[in-house]
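A short worksheet on the structure shown next.
Note that one protein chain is taken out, while the other chains of the complex remain in position.
To keep things simple, chains are lettered A, B and C as they appear, and every chain counts its residues starting from 1.
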Amino acid sequence: MKFLVNPGKFNEIADYIFKPLLFLSFIFFALGLLFSFYLSPDDYQQGSTVRIMYVHVPSAWLALLTYAIMTFYSIMALAFRIPFGFIFNTAVAPIGAVFTLICIISGSLWGKPMWGTWWVWDARLTSVAILFIIYLIIIFMNYSFENRIVREKVIAIFILVGSVNLPIVKFSVDWWNTLHQPATISKLSKPSIDSSMMTPLIIMTLAFIMIGIAIAILRIKTEIISRKSNLS
Amino acid sequence: MLIVKDLSVQRLDKAIFENISLSLSPRNITILKGKNGSGKTTLLKAILNIIEPSFGSIYWKGKLLKKNLYDFYNHVTYIPDTTTSLKKLTIRDNINIWKKFFISDINNAQIETALKTLKLDNNLNKKVGTLSFGETKKLEFLRLIIENKNVWILDEPFSNLDDDSIELMKQTFEDHCANEGSIIFSSHQNPGIYVTEEMEL
Amino acid sequence: MKFLNKIIFFYFREYKLNMSGVQDILTNIIFFFVSIFIFIFSIGPDKETISLIGVGIVWTLLLLSSTLSLRKFYQDDFENGNLLIIHLNGLSFGFIAILKTFSHFLFVQVPFLLSIPIACVLLNIANDKLFYLLTSFGIASLTLSCLGSISSSMNLMNQRNYLLGSVIVMIFSVPIIIFSVSIINMEENFNSLINILFGILLIVFAINPWASGLCLKLSLENN
Partner (left out) sequence: MSLRFQRLLLIMLTLVIILSAVLLILYNARENVSYFYTPSEIDKSEITINKIIRIGGFVENDSFNKISSSKFKFRITDEKASILVTFNGILPDLFREGQGAVIEGAFVDNDIFNATNVFAKHDENYMPASIKEDLKGTGYWNKKYK
């Protein structure tokens, strides 16, 4: 597991898995699209609109997951002095922001026909909007500091402070009355989704994860190179 | 008392200085000489435990500095190359603040003689912001008297000082030395101060 | 005892410093009132509308005026080396952050607290709401001071993007605003809402010395 903290080792492994990963992610993405458009049934309630879920839910999961991993790397970087954590944070924040944006856009596209509105300020939607802005602040911070050492450490501290928002996003639908429905899939209980709709959801999630990892590999490699040549 | 062993500081994988060793005991005056950007301030900050050294260690009274930091801070006065006196306040206010904040046991008469020798006693009610650069610099040195501590760490104390003031500092340094004190200061050249150790950076 | 003395004289220093720049604090308050005038003029003379959105206006402006002065939080003491001197006098960075936060609360937020009643008269806010507004702002303003400490210590070395500090404070103050505005709208839930606000204050207050202390050390280290 050393490649998760060591830039050199990371480069080795990344070169090794990048092409197969890209290939696999394309296959999964195609398969996922096929499943979500043709091979999955209409919902008993929402009809065809339910297919937005196959984009919305994976992107929402990944937006949260990305931030959680960034939090983990920030702790590693600050507490155990592992500089790879800083590289990871710089490289991955825009990916998380894009996933959050996809989640927000697909969500409002879904909300208009189903709820009758693009956007409401309930607890879930507000906390996701805050998550998006936190991502944006992280990205902007990358361009605001002259001094690299200060910059990456301040960003790591900011990520830690901002991680307070994560449980709020996740549990807002359980804690409070929201227009957004509660979680369909949680660890504690049997998912309340039919297996014929679960399949495309899982395939799409895998596809999203693989695309995310592939872009992350590219960005982390660029970041490592630019640091070596002291460009930033 | 203070021993610096093989100290190196790196930033972004570039060494700012390497393998510096020095020791400071009572009655010692050490000068750090070097060009701009040679890492004089960085070394002083490393000694003050503000900058984490990449390699090497610092000892204070036989213990690692990190383990004995509070005692070290109780014995050291640091004068940075910036103006720490508050520009919006008068000289008198500044002196009052310092006296209280550093819980100084110096009495007013001593401070007054110091002010007189620094030739600052005429404009006690003047705001620091209106003083000339040399005068503010001299005001900074008043903190050495007020804090009344053993080890003085001074960053570029002689920039912008006229010859009279430098002569005065010379005298002050010698007095401090005679009082079992010790001094480290950085300067790009020695203005004729008696030093026991010279360090080229 | 010596530690207590240091704290007391830290505040003596802060008091002197703030009193010498008392016009800065007054400018903040003038900004607050001028913005209220602008709001009143731009909305028009309809008293109903103004009193309806009055609480929101007060909140927005309080947030704006206290974030606009954020740059002064640590910047002066950082640049002229006083932060270092204070630390060398035996106060850890975490404690400096706590002390500074209270000082900001005392010298920047409390004047606002005192000027809220006048703002209420200008904005036609009912007198019985004043009590709720004052209590909620009393708690929330200390929270804002803590957030301000975190954000301004983060941005000490930020020489390009000054507004970022304000954005950080504002984004984290969203829950505070939500709860304090609902205090005014739902008076029957007063106690539990105040408790929540207090809980948020405690969390931010606990994070503050660690985050700010780390950022202060970091900025001094690399200055």
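Everything below uses one rule, namely that a residue touches a chain if its C-beta (ideal position, glycine included) is under 8 Å from a C-beta of that chain, and two chains touch if they have at least 3 such contacts.
These numbers come from a predicted model, not from an experiment.
Remark: the absent chain touches shown chains A, B, C in the intact complex. Taking the complete complex into account, C:Ser92 is the one of C:Thr27, C:Ser92, C:Asn124 or C:Asn161 that touches the chain left out. The residue from C:Leu26, C:Leu163 or C:Ala206 that touches the chain not shown here is C:Ala206.
For subunit C, the residues in touch with the chain missing from this view are 2-3, 90-92, 94-95, 178-179, 182, 189, 192-193, 195-196, 198-203, 205-206, 209-210. In the full complex, subunit B touches the omitted chain through residues 69-70, 73. For subunit A, the residues touching the absent chain in the complete assembly are 40-47, 49-50, 53, 113-117, 120-123, 172, 175-179, 181-184, 192-194, 196-197.
Here is the rule we go by: only the chains that are shown with their structure count from here on.
The greatest centre-to-centre distance from subunit A, using averaged C-alpha positions, is reached by B. With centres set at the average Cα position, the gap from subunit A to subunit B is 51 Å.
For subunit B, residues touching at least two other chains, in rising order: 11.
Along subunit A, residues 149 each make contact with two or more other chains. Residues of subunit C that touch subunit B in their complex: 2, 5-6, 9-10, 12-13, 16-17, 20-21, 79-82, 84-90, 217, 220-222.
Residue ranges on subunit C touching subunit A, taken from their complex, read 150, 154-155, 157-161, 164, 167-168, 171-172, 174, 203, 207, 211, 214-215, 218-219, 222.
Residue ranges of subunit A in contact with subunit C, taken from their complex: 78, 126, 130, 133-134, 137, 140-141, 143-147, 149-151, 153-154, 157-158, 160-161, 164.
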